[in-house]
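Next up is a structure, given as C-alpha cells.
What you see is part of a larger complex, with each chain still in position.
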Amino acid sequence: MKILVNGDPREVPTPCSLGELVPHRSGVAAALNGNVIRGMDWDHTALSDGDAVEVLTAFQGG
Amino acid sequence: MRIGTIEVTSRLWIGTGGLSSLATLRDVIDAADPGLVTVSMRRSSDLGPSGLIALLRERHVDVLPNTAGCLSAREAVRTAQLGREALGTSLVKLEVIGDERSLLPDVVGLVSAATELVADGFTVLPYTTADPVVARRLVDAGCAAVMPLGSPIGSGLGITDPSAIERVRAAVDVPVVLDAGIGTASDAALAMELGCDAVLAATAITRAEQPVAMAKALRLAVMAGHRARAAGRIPRLTEARPSSPMAGRAAL
C-alpha cells in the first residue's frame, strides 16, 4: 500500500505496523495522521493505505 | 533553581541552532556549562535518532525541547508531545508564533496551549512577551517558569525595554528566564540585574565570530549580573557625587 512518511510517498507491504516501519524506539517519536502514538503502541498500530506518518527526532534549535 | 522536578544549577541556558558542526557544539557546551540546552523537533530522514541526541547524552546535559516554528496552539501541543516521546522529558519550551516575520509569540494561543500541556503533565516554560499580565496568566495556568523576550529572536538588540522585564519579575514568583535578543555579555548581565533567574542565549553564541569564546563570555556575564543584583547597586543620581574626600585638601 501507499503511505506518506514525513511528507514523501512510500510503498510498504500489507499488513505493516508502525513498529515495522520505524526500526528505532529511542530518540524518535511518531505521529499517525496527526495523532501522537506512544512507542509502546507502535507494534499493534496497523498502517492503512493513505496514512500520513511523521517521524521526528531532535535537531539543533534555539 | 528548581524547574518542575529537576534542579538546574547553571543560570546560562543555551540554544543549539546555527552551529556548523556537532564538534563545535560539544566545545560550546563545555565552555557554557549550560543549565538547560534547547533543541527543536524535526523530521528524521532515516527515521532514526539524530547524532545530536547522542552528543547531549554524552555531555550529560538536561535537554529542553522547544516547539519552535509552531503557528498554532494545536501544532505546538502535538510537537511538545512528540518531544516528550523522543527525549523522555516532560520539560517543554513552549513557542506559539504569532507572526512569521517578527517571530513574536501569540500570547492568546500561548495561554491556551500552556493550559492544555500542564493538564497533560508537562513542565511548561513559555516563550512570551515582556507583559506582566500575560506572565501572571501563564503562571496561573501552571507554568513552571516564564521566558520573556528582550528583543526579537536573533536580533541581538538586547533588552529594548528593561522596565518591562522588571515588571514581569515583580509579577510572578516562578523563575524568569530572559529569552531572545541577547547580543553580547552586557545584555546577559543586564538581564540578571533586572531580576531574571537565568538567560537563554542561542544566536548570540552560535553566530558569534568565535562561538566558544562567546559562550565563555556569557557564562561569566550571567554570574556577574547575578552577583551584582545580590550586591545591591548604587542609586542612579542626576548629580555627580565625589569619590574623593573634599576635606583636607591642601592650599597650593
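Each chain gets a letter, A and B, in the order it is written, and its residues are counted from 1.
Criterion: a contact is a pair of C-beta atoms (placed from the backbone, for glycine too) under 8 Å apart; a residue touches a chain by one contact, two chains touch by 3 or more.
Quick caveat, the model's predicted, so the values are computed rather than measured.
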{"item": "Assembly formula [one copy per chain kind displayed, counts for the whole file]", "value": "A x4, B x4"}
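Basically, only the chains that are shown with their structure count from here on.
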{"item": "Subunit B residues touching subunit A - in the complex, by the definition given at the top", "value": "15-19, 25, 38-45, 47-50, 52-53, 56, 63, 65-66, 68, 78, 81-87, 153-154, 202-203"}
{"item": "Subunit B-facing residues of subunit A, complex", "value": "5-7, 21-24, 26-31, 34, 36, 38-39, 54-62"}
